[in-house]
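What follows is a set of notes on a single structure, which appears directly below.
Every protein chain of the complex appears in place save one, which is left out.
Labels for the chains are A and B, by order of writing; each one numbers its residues from 1.
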Amino acid sequence: MAIGIRTGEEGSAGLASAPARSEAGGWRDRPILLRIISIVLFAMVWEIAGRIPVSFAFPTFLDTLAAFFGLIADGSLPMAYLSTLQPLLLGVVLSAFLGVGLGTICGLWRPGEWLVIPIFIVLQAAPVAAFIPMVTFVYGIGMTAKTLAVMILALPVIVLNTYKAVRNVNESLLVMCRSFLGTRWQVVEKIILPDASPVIFAGLRLGVAAGFVGVVLAELLITPTGIGDLITFHRSRADYAEMYATIASIIALSTLTLVALQWVEVRVFRPEKRGA
Amino acid sequence: MTLFGYRVPMMASLLVWCLAWEIVGRLDLVFLLPPFSDVLRAVVGLVQTPSWQGATLTTLRAFVTGMTLAIVIGVPLGVLMGRVRVADDLLGMWVNIFSSAPLSALVPVLMILFGFGERTIVAAVFLFAIWIIVLDTRAGVRHISPSLIEMARSYGATRRALYAKIILWAALPEILAGIRLGLIRGVKGVVIGQLLVSIIGYGALFETFSRNFRMAEFWALTIILFAFALLIAELIERAEAKVEYYAGARQ
């Protein structure tokens, strides 16, 4: 696993830095063959467990796969994703802008840090999922509630990562920029933000992961739409293969999104890592 | 921050927010937000009710069981992945996927596999907490300086002694960090699990309070939960501080 990106991650209540770690996609450096073997083995274990069967509610891998294509064919899965992905995308984008902005301000400006950061430390360590039923009660079952659910979960990690990255910027580069007559704005633009960007990106990835949790949770708890509704619906009809297929698809989608984000980050924003 | 020459601790700003909450609550601007003093009163009232005590007991029991399982299984698994290349190659990908996947989607599966009871909650805590413990333990074991292991070998350490006296200790800072993050995820797991099952523990209480718009009690329960989460994080952090000196010295 690639070491070196400090994600800080959730609940560091005292702001102690967690050990260096890059979540999601740290196994990129493995040869592709091993990954395929790993996937095949996982599918085989699933298939065997389903054949035994472990439980009446545990379909085999092949049944689940068939159910997955069935769901795509009858259009219910694409429709559900249409309804789920809109608030997810909106919430994540809003959280990204708001979070990076707020985190940067708090990292640069002490009174902002004092006033705002403790709130996010609490929100980060606490089970904010408890708010989601409340949000859905207030804002109904539409887009707003789901977007808010995404933001409640995604915002803290983005703010805190950005804040920590800006705060812990490489001191020697700051001095260097000052000695070559950099202005305050140049220091922020040319040193602080580039230096902080790996950790900010890690925060954005964690934010996206949290956003997936938020939207699924909102749909499962109250809002009878989207992926959450599909899961609940098939559970109530005991169509376990369809239910598992839906769940596996959202986990796969979240994983692929995170890997894609990392790929984009390295390709577009971190030229020095490309050949490394 | 310093104010008039005094250093004001950062967490002190939470008091300012509580004050703002009180004012907004008094002004009756948002009906969801009763004054903070009412909420505090509700906390005092709530902890005396048998329903809260029962819910707390259920919740704690499920949390402790799930966390114990996650630690007992997660740490050895992490050590295995850190030491054995094949295990790492085969499992690493899945551990990484599950550590950042929307696990809340899996809770309905747990519900049909384990029923609408405490076992589902235990499974949810376990499922939320274990992956980060495995990842951090693995990272810790990977970080151990090879010369430390060679040292132990050269002095004739048995395999057992190597693991018990060197590897586990050298990786301890990361293991504790993993457990701390795991505990926080575990708290989220217990709450999400109970919210979805919604007939036991705090989930049932939340359900009752928010359905009937008993806001003071809703917020009181939230505060108790948040305080519990922060307390756990703080306690583990204390333990981490004790081993931090050599975590820093190793780099």
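Following the convention adopted for this analysis, a contact is a pair of C-beta atoms (placed from the backbone, for glycine too) under 8 Å apart; a residue touches a chain by one contact, two chains touch by 3 or more.
We take it that contacts and distances are computed from a predicted model.
For the omitted chain of this complex, the UniProt record lists the protein as "ABC transporter ATP-binding protein", which is one of "Sarcosine oxidase subunit alpha family protein", "ABC transporter ATP-binding protein", "NADH-quinone oxidoreductase subunit L" or "Membrane protein". Under the touch definition stated at the start, the shown chains contacted by the missing one in the entire complex are A.
Considering the whole complex, the residue from A:175, A:238 or A:256 that touches the absent chain is A:175. Touching the omitted chain from chain A are residues 172-173, 175-183, 186, 190-191, 194-195, 197, 270-272, 275-276.
We take it that only the chains that are shown with their structure count from here on.
Against chain B, in their complex, chain A makes its touches with residues 1, 3, 9-14, 16, 18-21, 23-27, 30, 34-35, 37-39, 41-42, 55, 57-58, 110-111, 113-119, 121-122, 125-127, 129-134, 137-138, 205-206, 209, 212-213, 216-217, 220-221, 227-228, 231-232, 235, 240, 243-244, 247, 250-251, 254-255, 258. Interface of chain B with chain A (complex): residues 1, 8, 10-11, 13-14, 16-17, 32, 89-94, 96-97, 99-109, 111-113, 135-136, 138-140, 142-143, 173-174, 177, 180-181, 184-185, 187-188, 190-192, 195-196, 202, 206-207, 210, 213, 218, 221-222, 225-226, 229-230, 233-234, 237, 240-241, 244, 247.
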